[in-house]
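Every protein chain but one is kept in place in this view of the complex.
Up next, subunit A:
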Amino acid sequence: MPVWLEIAIRVAGVFVAFLTLPLIVGQTEHKVMAHMQGRLGPMYAGRFHGWAQLIADGVKFVQKEEVVPGAADKSVFRLAPAVALVPYLVALLVIPLGPGDLVAQPLDMGLFLVLAVVGVGIVAVLMAGWASANKYTLLGALRAAAQLLAYELPFVLAAASVAMAAGTLSLTGIVEAWRPWWLLWQLPALFVFFTAGLAEIRRPPFDAPIADSELVFGYLTEYTGLRFALFLLAEYVGIVVISALTTVLFLGGWKGPFASDTLGWLWTLVKVGAVAFVIIWLRVAFPRLRVDQLQKFCWLGLVPIALLQLILTAVVKVGF
């Protein structure tokens, strides 16, 4: 196979995943959330249990008028959704789906790249919040900035623990080094990484930057139409990326009880789906953390746990 064709196929694969997985997660969220609240959720779009609801939503968003506030910094305002979306697309590039070559771009420092790139999301939020020229968006953006800066630390520390245990920064390498007993050994890191990841993508209960009961809609207040839809898409791609990272780093990626070599991609998808379900579940069950609680939880809860986990990982790694 010529190189260019292989590249094209890989990029197309990532693109398809980028466009379909968030929709599946979003639809699942519609239905799961509805049933957890004793409702049915969308039932009409597409005839069968509203499976086409998000497609209909997309069509609606495209038709809507694009409103840019008069006082807004227009070019920054328009650029922000793209900046929110692209990092996750790049992150999907290095996440392995299955064993061997089943990854769009095997990278020796994949973990490093993913962590760096996911952190770019904060820039998009600040751009959106500041450029909207609205006090609510600014408050939301500053909350998001404080939250993301705080949670970046335990996020990276927890990931570092796994990288240390596996002795590599390559995501494929980490999965290969993974053993089932790591579930226990790296459990605190899993908890810290997952929670910090939730905060990183500003999902409830860490959605203080959006906080529709206090800040209208936080940094998204002024967005309409397609650009708003892109921000929403970014949120759901974020869920996919965080679920995939949790799967790859802590849950053993493509390794399953059987047929890991042939059905590895399926194991990865099943695990990603399960983690995404938990993310949705947490949204339904838990109320939003107040801003001060949010900071306290990070600095007094997650960071110490992450540091202790690092020590534990180091001791086990060196001692045994």
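The definition used in the following text is that a residue touches a chain if its C-beta (ideal position, glycine included) is under 8 Å from a C-beta of that chain, and two chains touch if they have at least 3 such contacts; residues count from 1.
Keep in mind that, in the parts below, contacts and distances are computed from a predicted model.
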From "sulfate adenylyltransferase", "Trypsin-like peptidase domain-containing protein", "Multiple sugar transport system permease protein" or "NADH-quinone oxidoreductase subunit I", the hidden chain's UniProt protein name: "NADH-quinone oxidoreductase subunit I"
Sole contact to the chain not displayed, among A:Val270, A:Ala285, A:Leu300 or A:Val315: A:Ala285
Touching residue (missing chain; options A:Pro2, A:Gly38, A:Gly70 or A:Gly319): A:Gly38
Positions on subunit A contacted by the hidden chain, ascending: 32, 35-40, 43, 281-282, 284-286
